[in-house]
Structure formats: structure tokens, C-alpha cells
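Encoded as C-alpha cells, the structure appears first; notes follow it.
So, subunit A:
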Amino acid sequence: MIDLAISVGQTGTPEAVMFWILGPMAVLSALAMLLVKKAVHSAILLAWVMIILAIFYIAQDAVFLGIVQVVVYTGAVMMLFLFILMLVGVDSSDSLTETIPGLRPIAITAALGFGGLMVSLISRATIGREMVGLTVANLDGNVQSIAKKLFSTYVWPFEVVSALLITAALGAMVLAHHQRTILRPTQREQAINRFRSGSLASAAGLPGPGVFARHNAVDVPALLPDGSAAPSSISATLKARGDVIDSRKFELGEVDTSVEEEK
Partner candidate 1 sequence: MNISLTLLMALPLLGAAVLAALPKTNGVLAKQIALGSTILVALATISMAIGFERDNVNLQYVESHPWIPSFGINYAVGLDGISLVLILMTTLLAPIVVLAGWNESQNGRWSTKTFYILILVLEMMAIGVFAATDVFLFYVFFEAMLVPVYFLIGGYGTGERSAAAVKFLLYSLFGGLLMLASIIGLYVLSGAQGGHTFDTQALSQLQMSSTTQNLLFLGFFIAFAIKAPLWPFHTWLPDAADSATPGTSVLLLGVLDKVGTFGMIRYCLTLFPEATKTFTPIIITLSVISIIYGAFLAIGQKDIKRLIAFTSISHFGFITMGIFAMTSQGHSGATLYMFNHGFSTAALFLVAGWMISRRGSSTISDFGGLQRVTPVMAWAFFFAGMSSLALPGLSSFVSEFLVLVGTFTRYPVAAVIATFGIVLAALYILIPVQRALQGPTTAGNENLPDLTLRERVAIAPVVVIILFLGFYPSPLLKVINPAATHVISQMGFSDPAPTQLGGK
Partner candidate 2 sequence: MTFTAPVLNYAILSPMLIVLAGALIGVLVEAFVGKALRPIVQLILTVATLLLALVQVFRIRGSESLSAAMGSVVFDGPGFLFQAAILIISIISVFLIADNENFTALAAAIPGSAEEQAAIQQGNKVTEVFPLTLFAVAGMMLFPVSSDLITLFVALEMLSLPLYLMAGLSRRRRLLSQEAALKYFLLGAFASAFFLFGAAYLYGYSGDVTFSGIRDSVVGGSGNDIFLLIGIAFISIGLLFKVGAVPFHAWTPDVYQGAPTAVTAFMAAATKVAAFGAMLRIYYTIFANAEWSWTPLLSGIAIITMLFGSFVAIAQRDVKRMLAYSSIAHAGFLLAGVIALNKAGLAASIFYLFAYGVATVGAFAVVTLVRDSAGEVTDLNRWTGLGKRSPWVASVFAFFLLAFAGIPLTSGFIGKFSIFSAAYESGAQGVVIAGVLSSAVAAFFYIRVIVLMFFTDSHEDATTVVIPSVLTRITVIFSFVITVALGVYPAPLIDFINKFATFIR
């Protein structure tokens, strides 16, 4: 690499090779994350950046962090993101909110300014001391030395973080927990209702998708004993998205099996 004036210490060749392969990859993935249209793709690219970072951590003697990065960040946090994306709708690339009015020019200027700062950092900065490395600090092992500090020097913030976790849990509860305002009918009541509400046709349990049909995919409605399609055998989401396949496609006879929209 061309001489970057900072001298904070050199690393071994294997690490350099690793860096020059993964580093550009991380930046490109991040850029792609910015540019791709679908949120899910962004999420997957972000997960990929995070995995690269985990490798970087391990390469820099932060084994524990590397593992945590994979387990917590990539494993839990990103999965949560994906989960929410699924919940909200995979192809939601529309805006849920106006981003900050008037901040766009400011932020782009700031980004450019930051680029300028980086240039000056590259050309002029010296840390003023040699890279120390973590050999001494990690003498007892990385996890051990982290634990040692975490449970002595940083025990107070560590305890306080627990309050943060409770806050998060409480907050999620407040926003998502439905206190029952209307009593949900019990199974017994439901059964009674079914029998009392006119036709006995609905008295029996409804068939699952594919029952009596020529196809057992979830998007093909079941057929009732009389040959008509059972609307309730298809998920409402599929119906809303118009992804229901007409069972007639798989029908041999002339029975009309088109699905009636419930609404």
C-alpha cells in the first residue's frame, strides 16, 4: 500500500491480506446497503458487514467481541430486524416517516467535511506512540481480562445496563401488549355459537389448505364437501396481497371453485 503516513505499528502479512480482501468488501457492502431498494437486501448486506467486522475484531485480539458480534449482533439484532421487516411487509420500501426536514444538505455537507477530516487524518496524524498491542493486556486470556475489568472497574455501568434492559422490555410491553378490553370467547362459547348461528354447514371444523383440492399449497384454497372453495382456509394476508391461486386450475370437472372474497 502507498505510504499512509500514520505509523501506529505494522501488522503481520496474513492480517494484511485478510484486511485487503475483507475491508473493501465491507465498504462495498455498506455502500450497497445504502443503494439497494429493498429493505431486506439492506438488512442482509448489513449482516454481512457485521460478520466482516466480527472477523476484524478477532484479528485484532478481541476474540470475545468477535464472538459476541456474531451471536448478539448478527444473530439476534439483525434477525430481529429481519423479523420486523417480515412483519411489516417484505417489500415495504416506502417511507414510514419524513426524515428530518432541512437536514439533508447539512448532512451531506457534514459528510463531505468528514471526508476532509479523514484526508487530514491520513496525511498528518500520528498517534505519537507506537502501537502497543494487546499481548500484555490479554495475558490471562481475552475473556478473562474483559471480565476482570467488567466486574471491577466497570461494575457500576454494568449494573446500570440492567436498568436499561428492563426499560427496553417494559417499553416493548407498553407498546405491544394488549390488555384485553373485550373478553375473548372461550372455546366452549365458540362451539356453542357455531351451532346456534344458523346453518350447520359451519359446525364442523374447517378444512386446511389443499384439502379435497388437487393441490396442497398454502395459496390454494381448500374445497368444501360440496366442491366449493372454502374462503377461510386461506390466510388473510395472502388474500390481501392477491396471491391466491384459483383451485380451478387443478380441477378436472366443471365445478366452480373460485374464491369469494370475504369482505
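Inclusion criterion for the candidates: all candidates are chains of the complex that A comes from, given by their letters.
In the analysis below, a residue touches a chain if its C-beta (ideal position, glycine included) is under 8 Å from a C-beta of that chain, and two chains touch if they have at least 3 such contacts; residues count from 1.
Source: prediction; values computed, not measured.
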Which candidate among 1 or 2 is in contact with subunit A in the complex shown?
2
For subunit A, which residues count as touching candidate 2 in their complex?
96-97, 99-103, 106, 117, 120-121, 124-129, 140, 144, 148, 151-157, 160-161, 163-164, 166-168, 170-171, 173-179, 181-182
